[in-house]
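Every protein chain of the complex appears in place save one, which is left out.
Lettered A and B in written order, each chain numbered from 1.
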Amino acid sequence: MVFCMSEQTHPVSSDPVVKVRDIRKDFGYLRAVEGISFDLNKGEFLTIFGPNGAGKTTLIKILSGLTRPTSGSATVAGFDVLGGSVRLRKEIGVISHATCLYPDLTALENLLFYGKLYGLNDLEDKANKAINEVGLQLRRHDRVRTFSRGMQQRLTIARATLHDPSVLFFDEPFTGLDLQATNVLKDHLHELHTGKRTLIMTTHDMSCGLEMCDRVAIQNKGRFAMLESIDRIDRENFEKLYTETLEL
Amino acid sequence: MSDENKQDGSILIWLTIVAFLVAMIAIFIYVPTEQTEGAVQRIMYFHIPAAWLAFFSFFIVFLSSILFLWKKEREWDIYALASAEIGVIFCSLVLITGPIWARPIWGVWWMWDARLTSTLILWLIYVAYLMLRAQTDAGSMRARLAAVLGIVGFLDIPFIHFSVLWWNSVHPQPKMISEEGLGKGMDPSMVATLMVSLGAFTLLYFVLMGQRIKVEKMKDEVERLKKDHLYSH
Partner (left out) sequence: MNGYLNQVAAIVWKDFITELKTRELFSSMFIFALLVIIIFVFSVNLSIVGAREIGPGVLWVAFLFAGTIGLNRSFMLEKENGCLQGLLLAPVDRTALYFGKLVSNFVFLLIMEAFILPLFMIFFNIDLLPHLLPLLYVILVGTLGFCAIGTLLSSLSVNLKTRDIMLPILLYPLMVPVVIGSVQMTGQVLSGESLSGMMNWVGLTLCFDIIYIAVSIMTIDFVLEE
């Protein structure tokens, strides 16, 4: 089944940025993702809710080219995820609860390292600017090991967006963050959601997840049990809808 | 391989039983006792076929591993696993029969003879291979890592062979009477017996493979049913 958007909150080009067709992923006998299809246009923000083990992380891993799907096809930013192509990886940024930061490097060195891997020009300027943007300018030369969880998460955002990706994936970004860090992350999400970038987020956090998105999906047992535009969702009663959907 | 085994499974098993009966008769009744070594030399008819099967099994692991990485089909992963297990068993048999044979001939249980030493290292590589499999959860990750090790391990065999051989030549080496030049200088009856034994062991390999593959597929099925049951509640 292919879900298509009727209302669009942002101006879009005709071709969807994320195109997923009947993706399946088996881990031996275990089926983590089962027949998911959807399109996402440029600038849209999709939030995927679902219980543990629903296959949300696997879906993100497939879309970011880390894991091969058993069958089906998907293109992200015009590149086939099956090819695991280097060009696809230039177009995407991934933020998960793993920060991917080297604890013994400083904030700046971490960004410089990743910038070199992405082959960026004017790296020094870009890295400094990115550090300023996430409000870590005073800690630029401190080792990441000395950072709090929230600060590390902010630096992770700088790391994942340094190469100006057009598609961003957030895999449970709120896990392990305190209230203040959560708020900072939300602010950044708002800033990133400008219509230029396409975002996909998985989360358990109902309020955070519903706040910013354009579309909502509920994933259960590897399938999308629901995929709706946010306009059609009653935010007040979403929790009830969520439990009902899972029981279906 | 497995489809054939399913159909001809019982025929193959009976054929193997008959082959082993013939081999036993040949080894213990038909073939004459070797003059210098005595009755213990009869162990050769187990030792050499076991060694052959060990190498053959590891070769199948190598092939299946390449095919798995190429085709990404669970089938090849199962073949590699089954063959590695059988290979380790026969490798162990070589390492057990070797010293039993050596003790009366050389007067010691273990000589750092090139063939036995190589076999010991091979045994270690494939035991590590099975340990690797045991320590990773079922899934494509386990299959991939095992396949890489299956390839890396087999390619090491020529290096191990030559390095151990040249290393060994530094030390005084006892002459292995019966393994020097297989078939050469051996009585025709001994060659025939060895061939029958080799044939019987090779048949046994396919019987074991068929059974092991069947068991592994059943395991997959059970796990799948378990998961289905779990999800449906």
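Assume a contact is a pair of C-beta atoms (placed from the backbone, for glycine too) under 8 Å apart; a residue touches a chain by one contact, two chains touch by 3 or more.
Quick caveat: nothing in here was measured; it's all calculated off a predicted structure.
The chain not shown here is touched by just one of B:17, B:145 or B:191, and that residue is B:145. For the options B:15, B:40, B:96 or B:132, the residue in contact with the chain missing from this view is B:132. Contacts to the hidden chain, counted on chain B, fall at residues 69, 121, 124-125, 128, 131-132, 135-136, 141, 144-145, 147-149, 151-153, 155-156, 159-160, 162-164, 166-167, 170.
Those residues of chain A that touch the chain absent from the view are 61, 64-68, 84, 86-87, 89-90, 92, 94, 96, 98-105, 109, 113-114, 116-119, 143, 152, 159.
Following the convention adopted for this analysis, only the chains that are shown with their structure count from here on.
Between the Cα centres of chain A and chain B there is a gap of 49 Å.
Chain contact summary for the complex, chain B toward chain A: residues 72, 74, 138-140, 220-221, 223-224, 227, 231. Remark: chain A residues 27-31, 68, 221 touch chain B in the complex.
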